[in-house]
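Below, a portion of the complex is reproduced, with chain positions unchanged.
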Amino acid sequence: MIDRAKPPLPGLSGLLNPAGLIARITGNSAIKAGLPPGTPVHVGERKAQEVRVTIVEYDSTGCRILTPKLPTECAVPPEKPGVTWINIDGLHQVDLIEKIGACFKLHPLTIEDICNTTQRPKLDLFDDYLFLVVRMQNYRPESRSLEQDQMSLILGPNFLLTFQEKSGDSFDGVRRRISAGKGRIRTMGPDYLAHALLDAVVDNYFTVLEALGGEIEELEEEVLNNPDQATIHRIHLLKRELIMLRKSVWPLRELLSALMRGEEHELISAATNLYLRDLYDHTIQVLDTMETYRDVVAGLLDIYLSSLSHRMNEIMKVLTIYAAIFIPLTFIAGVYGMNFDPGSSPWNMPELSWYWGYPLALGLMAAVAAALLIYFKRKGWL
Amino acid sequence: MIDRAKPPLPGLSGLLNPAGLIARITGNSAIKAGLPPGTPVHVGERKAQEVRVTIVEYDSTGCRILTPKLPTECAVPPEKPGVTWINIDGLHQVDLIEKIGACFKLHPLTIEDICNTTQRPKLDLFDDYLFLVVRMQNYRPESRSLEQDQMSLILGPNFLLTFQEKSGDSFDGVRRRISAGKGRIRTMGPDYLAHALLDAVVDNYFTVLEALGGEIEELEEEVLNNPDQATIHRIHLLKRELIMLRKSVWPLRELLSALMRGEEHELISAATNLYLRDLYDHTIQVLDTMETYRDVVAGLLDIYLSSLSHRMNEIMKVLTIYAAIFIPLTFIAGVYGMNFDPGSSPWNMPELSWYWGYPLALGLMAAVAAALLIYFKRKGWL
């Protein structure tokens, strides 16, 4: 019943405050230290204003949508026909979640995990239900950063419970399909509904990858054309986004693999299993693309560094050419600026009073400069 | 029935627009987000002008080629003797593919996967047929880039369906062997035909590898002789091509391995299995060569960077030698350019009125220069 949710983070300023990412990585799980396991505590930022519960009941003949007043109205008797989908948006009202949990006889650890929004995706088998945690990813174009939300699913014989951090539109497609009776969703059980929701989550990953792909394209352009110190930070940030994405997707892959094998439980029908295999393939594809991105981004770093080295070479060439050409000329000028007394000896700077003295000196300088220019030209520095 | 195919990409300008590669990596799978699974949508660029269906029927006695008008003409009754090979070029007419799929009772997910040309190579077992997806690679010398095409195979007891993105000449050899009755192809089942097609795909990989090998040779030459900023981009692009190639070949290896084990299905005969083992070995060889290339390309980067460093050293040496030799000389000239008044004191620059003053000064300069040249010679900088 303890709610220690931190106030929402201020908008990340992306490039300048990458530090915020660290907070997102650890979550604030540390605040749970010292509490007995099974104590539900809301961990994470409070994203929804208030908790919203929606019930969708459907079978092949029709569907209806309810918004219950009391948690106890959620209860689903085991003999009830059709599929009941109860969706809860907002996780900070821990007591409400506990009451709903009691209706479905959820294990205390399950309730604890639902409230802790820093979970790693996982699948837990319990006697009466399957417990799944997955992470949704959204790309916010304005801050060029990823936003994560945790979704928990409880799959029972004739019901599906879903818990989200805040109301989103990711599942609108599924809702429409149910209300329109489109496809095979109304004729199948809650396992297929769970698949449909997971499918929506994975489809979202593709959208995120596309956005990141766009960023990589931009970065490549930048690295090739005018790389500066900000470029390396953007590469660094991109790398991190990929690391974080991977942390969501790898365990999801394991989860799906375990769900498909699943000889131990009978909650997944053979027909749904075929669809899970398809979903598994998509997840592999997401991972594959992510690995490719990682390699490409690592390559960008190499280009960036070589580009710095290359520039340094350019700068040094300019300096060297300038210095190497003018230093000898200045030396010649310096020689004829010496004040040896021509009167004391015929050997003392007789050039100074030659008729062609000055033009010859200038000519010598021009010759030296020309020779050096040819030399550098040959070296390929010009 | 939705066709959202993007217009064909403009010709990649290789070096200057590597960004196009990113698009190829992700495909545009993201446009499918929100659709129920099993909805066939054509994903990918539209490569063929129109869909072309060809049927080849053969057995040990002969063979004939048909071009059906209606999709329903494709149907193959289970008791039909011989082998029927139906090839479809062009995937953008989703309804046609659905009709053909209906004739062969294909699962909706199979049809969806056929139309989505961003699939990862895979093998799916269904009750009545095997579903294989592989990726063909072609090297386009003009843009020095790889072009990918997806091929799907449906292997049934007496038929083989193949779906390609566009008409190509990769399978002409197989067609010729069938029509000429050359080799053992006419005496064996559709499993051997599938092997023959996969063999053609893998043979193509060798051609691609040879082309990439040639590029690597060129790059090595370039890195050794006159590396510039464009070199690093070419290395980068080559790396990517190898990454993409690997994404096609690794899963193919798994696919073949699963096909060979295949206790679960009886569509692969023991005789064909021997050939699959051979094909598997070839795939391993492709992977091996690819890994070698990757190591070699990574080594090129090292050489490139060390070569930049080395050049910088050369530039700095030139600058240092010039500066270090002329700076002292200029200093000496500067000293004798001072205007101390010899009239005020016998100690004020008496050298200026020495009989050998000027020659001595020049001699001093020559001596200093010679000493420095010897010093740098000893240091090994000349």
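Chains here go by letter, A and B, matching the order in which they are written, and residues are numbered from 1 within each.
By definition in this document, contacts are C-beta pairs under 8 Å (C-beta built on N, C-alpha and C of every residue); 3 or more make two chains touch, one makes a residue touch a chain.
The model shown is predicted, which means the values in this text are computed figures rather than measured ones.
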Identical protein chains in the complete assembly, only 2 of which are shown: 5
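One rule holds in what follows: only the chains that are shown with their structure count from here on.
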When subunit A is superposed on subunit B by its C-alpha atoms, the rotation angle in degrees, nearest 5: 70
Centre-of-Cα separation between subunit B and subunit A, whole angstrom: 26
Subunit B-touching residues of subunit A, taken from the complex the two chains share: 173, 177, 182-185, 195-196, 199-200, 203-204, 206-207, 209-210, 213-214, 216-217, 220-221, 224, 274-275, 277-279, 281, 284-285, 288-289, 292-293, 295-296, 299, 302-303, 305-307, 309-310, 312-313, 316-317, 319-320, 323-324, 327-328, 330-331, 334-335, 337-341, 343-345, 347-349, 380-381
Residues of subunit B defined as touching subunit A within the complex: 18-19, 22-23, 25-26, 28-30, 32-39, 107, 109, 112-113, 118-120, 122, 124, 226, 228-229, 232-233, 236, 239-240, 243-244, 247, 301, 304-305, 308-309, 311-312, 315-316, 318-319, 322-323, 326-327, 329-330, 333-334, 336-339, 342, 349, 351-359, 361-362, 365
